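In this view, the complex is presented without one of its protein chains, the others remaining in place.
For reference, chains read A and B in written order, and residue numbers begin at 1 within each chain.
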Amino acid sequence: MRIPCPFCGSRDAHEFSYLGDATPRRPDPAAPGAEAAFFDYVYLRDNPAGAFEEWWYHAAGCRQWLKVARDTRTHAITGAVLARDVAAPAAPTPAGGETAR
Amino acid sequence: MSPLPANRRAANRLAAGGRIDRSRTLAFSFDGRRLDGHPGDTLASALLANGVKLVGRSFKYHRPRGIVSAGPEEPNALVELRGGARREPNSRATVTELFDGLEATSQNRWPSLALDLLSVNGLLAPFLGAGFYYKTFMWPAALWEKLYEPAIRRAAGLGRAAEAADPDSYEKVNAFCDLLVIGSGPAGLMAARTAARAGARVILAEEDFLPGGRLNAEALEVDGAPGHLFAARTLAELAGLPNVRLMTRTTVFGVYDGGTYGAVEKVSDHLPEPGPFQPRQRLWRIVARRAILAAGATERPIVFGGNDRPGVMAAGAVQAYANRFGVAAARQVAVFANNDGAWRATFEARTAGLGVAAIIDVRSEVPPALLARAQALGIRAIPGGVVTATRGRTLAGIEITVGGRREQIAVDGLAVSGGWSPNLHLTCHHGGRPVWDPRLAAFVPGSTPPGLEAAGAAAGRLTLGAALRDGLEAGARAVADIGLIVHPIEPPKAEDEPAGIAAFWHVAASRGPAFVDQQNDVTAKDIALAHKEGFRSVEHLKRYTTLGMATDQGKTSNVTGLAIMAELTGAGIEATGTTIFRPPYTPVALGVFAGHHRGREFRPVRLTPTHGWAERQGAVFIETGPWLRAQYFPRPGETDWLETVNREVKAVRASVGMIDVSTFGKIDLQGPDAGAFLDRVYINTFSTLPVGKARYGVMLREDGLVMDDGTTARLGESHYVMTTTTANAAKVFQHLEFCLQVLWPELDVQMASVSEQWAQIALAGPKAREVLARIVDAGTDVSDAALPFMGVLGTTVLGGVPARLFRVSFSGELGYEIAVPARQGERLAEALMAAGAPFGITPYGIEALGVMRIEKGHVSGNELSGQTTAADLGLGRMASTRKDHIGRVMAARPGLADPARPSLVGLKPVDGAARLRAGAHLLPPGVPATTANDEGYITSVAYSPHLGHWIGLGLLARGPQRLGERVRAYDPVRGGDLEVEVCAPCFLDPKGERLRG
Partner (left out) sequence: MAEMSSPAHPLSHTRPIPAGHHGRPGTAGVVARWREDLAIATLAARHGGEAALAAAMDAAFGLALPAGPKAAGANGVSALGLAPRRWLVLASQRPALAAELAGLGGGAVTEQSDGYAVLDLAGPEVRAVLAKLVAVDLDPAVFSTGDVVASSLAHIGAVLWQTGEEPTYRLLVGTSFAAAFSHTLLAAAAEYGLDLADAGRGPEAGRGTGRG
């Protein structure tokens, strides 16, 4: 399998490590019901057959986290972007547990 | 071995012809018999040239078998090559390139090929039918290992493996191209030439040592010249182009995702042993933007009674042996076929000099042109006939039935053709399913893997003209796809020879066992039995009968077996389905997958910056992950490792010792948000850490369990350096990158691994400061006031070497870690040894380090098991409640916050002489040793020279509340069962006075 790293170019998947579903967002730890939200975030994963967005880390290359679009049925990879370029700030976690965006 | 006199010709070598070098003779042996061949021969062609027909025994019944093909589809002619450690079983004689001195031995016979006592299996044939393995050896299971398996292996074993380590080397190579062409027959050559002329980067991979495919085996003309000359011309053109890589002896065996192909190049298999510095085989990983499968087609047999008798061959093989090798596979052949191509093969064989007794065609209507040509060549044509029996130890005659009449024909060869099956295996490697083409009576490729297209015979274009045109067009399409300009190329002129066929699989009314899969001894009757027993699915049929499951992977048998099943069910081939193929296409030696990564080169070893110094100190090394670390430093007279380790521990506690700790992960963190970032990844706070101080930190995974620990020092207002455990260095780095890039990209932090940059040596013991003071440069104050416990100092040592001093301790003693640039590591070690000599400074290894950390109660890898919380390890109070951090929310789950969870305690045996064992379970005294009563386990143990007995750390339910209690340490695996006392997890200096001394 080849992954088109936006920085390095097309590379063999051996150079990357896999994390999984890129959909879940780290919940706001200060919000009510944070424990249930974190439980979902940590453990619950969809396992779709078809288009899927997932996190891959280019460990042997630029060490960037990528969001990779892959079809789980064919392994066809249709694109990859740098996480930094797409990750809107998650629920922040400043000291004191306040929330701010 | 002495070659034949030049004027003598092997018995069945034709007077002329063939792509062999008759001017040179190669001597070889088969079962000890000395024979000769020529360069260009395969082992099979050389054996046939010498009149050798019997080459092996079959797998199950040990029936005598001969050569049936001239290619990789060969099911029978499997031999052992070479001897000793290079012995390779199951080598196909039909693709084994002859070399001078080749030694080949037949297989599956005992004691000899001619008299095989194991062929008694043949007498048991009625009991060895379909499902034999399943039915016979089902019960009782206990007999499997003792009785059945050895018996099956002895009687049915397929060759013998070499017992010594493979002396040869293998390697892996990466290649990239615009177009990969698999196969160099007419279609492959045209595809490669078209793409190469358009400027594409082309790899042409050919399994054979002679490229050209069927152009070498047949006598058809291209552009008015023999096909093999066209092949040679085209190959010469390709060889001269810088954008083309021609790879012979290279089999593409698998298609993987993303246009990646696996291929094995047999670099040295055609040599007695690899040349100097040459590997035996190379594994190629080829990344291709486009690929064309031009792997040709494989001729199928027709199944009839006695069809496995040596002398029965594929018609195309008889043709190939005549045209390519100048060998008469038999002196007098008959032909049994259902298609026009076999007639042409017969005519070519006749022209080459073989005697042809008759052509028996199952079709009653044969094109008149073929009949006329047969007549002209004096060949008797028998339309509407079938072969119903064979006779002879090797073939001596056949019985045919035509119009209800039986007739005997004396022949020593029978050329059979049931038509041709496209070699579409690679098209299935992404789940593509072949499609039945009734016009060709063959499966043709269905959907193909992305970027791969089949062309020529592999795509069902079975005539020469069509294959050439198809290859050209496929090549043009591929280069156009990748954006190159193709100039029109005129296809070479070749005829589309007659290729009519009538599907025909099995002569039902024939006598004697009729083999579908000769390699696995599966007969038409076995398939009928499987059908009777209710098997319908092709995949089930395959597994139940073992059809197509031997090393030839059913190249000649799958379609026929399927067709027979379809006849039985009456469902038709389309409805019956096909078996699909998975990688690899041909067997691949495991060594080639490992490449150079075997033995000492299995994986790269990392050396610490002081490795050379440790070697000179006589260290014993141990692999910890990729690292080679000093385990202990034995001295003359010490008889076991524990004696050494005890000495090292005592020396540190009494005076001073040193150990390389460079293997810890070290991460440089800079930026205005570095402190805030650390607060979010550690359970404790680092933003408030003063510059010039270090702090022990614990980080969790998001699920609330401990990920790693280590000290982090603040070097400047926005500059920290973190240490991780050796084992988790890469994992922690990746985790921190995730936090920075995915979770909190707004944090302005720059990270760099400095694990390789710094050599770090821990100096520990009451005399550590005095030693340190002797190596720092003048003006550096290392007094307790200037460098207190957990203090950090940037300075120079050894006359200007930049250094970082950390006053931290893992051993529980007054301790420092001294970091210098990696290349200065050995110099620092030597300087510390010299400076510490007056104090008897002692190098110690990771064993002594482990003892001291257990004495001190520091957790390490065994406790950071991925199943423990900070609270379990007695570190819960470190967690700041004033901030969020990774894992905080989930760590508060009731299951993880339960005070009854097994938590860290110290353990000591009640019997002071007893030895503790890590892994022993902890149970309350006097209860049965059951899972329900299990209260935890011992994580780490050590012999404490300081206390004079074994000590341990463990995780015990409600442990911290049970100090002084006695529990049972039960170790069923090693037979241990003893009473231990629970104590605080610190056996030495609980107040830390030594640290602060």
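Assume a residue touches a chain if its C-beta (ideal position, glycine included) is under 8 Å from a C-beta of that chain, and two chains touch if they have at least 3 such contacts.
Note that the structure is a prediction, hence the values are computed from the model and not measured.
Participant: Could you tell me which of B:332, B:394, B:670 or B:796 touches the chain that is not displayed?
Facilitator: Counting the whole complex, the residue in contact with the absent chain is B:670.
Participant: Kindly state which of the options B:371, B:499 or B:754 is in contact with the chain not pictured.
Facilitator: Candidates B:371, B:499 or B:754; residue touching the omitted chain: B:754.
Participant: Taking the full complex into account, find the residue in B:11, B:173, B:239 or B:575 that is in contact with the omitted chain.
Facilitator: Missing-chain contact among the listed residues: B:173.
Participant: Which residue among B:368, B:404 or B:604 touches the omitted chain?
Facilitator: Of the candidates B:368, B:404 or B:604, B:604 is in touch with the missing chain.
Participant: Name every residue on chain B in touch with the hidden partner chain.
Facilitator: Against the missing chain, chain B presents residues 167-169, 171-176, 201, 274, 276-280, 285, 287, 596-601, 603-613, 615, 621, 627-628, 662, 668, 670-672, 748, 750, 752, 754-759, 821-827.
Participant: Counting contacts across the full complex, list the positions on chain A that touch the omitted chain.
Facilitator: Touching the missing chain: residues 7-9, 11-12, 14-15, 60-64, 82, 84.
The definition used in the following text is that only the chains that are shown with their structure count from here on.
Participant: Quick check: how many Å separate the C-alpha centres of chain A and chain B?
Facilitator: Computed value for the inter-centroid distance: 30 Å.
Participant: What residues on chain A touch chain B, complex-wise?
Facilitator: 1-2, 12-13, 17, 19, 26, 29-30, 34-35, 38-39, 41-43, 55, 57, 59, 63-65, 74-77, 82-84, 87, 89-90, 92-97
Participant: Tell me, which parts of chain B touch chain A in their complex?
Facilitator: 256-260, 285, 287, 430, 450, 676, 679-680, 687, 702-703, 730, 733-734, 737-738, 741-746, 882-885, 888-890, 892-893
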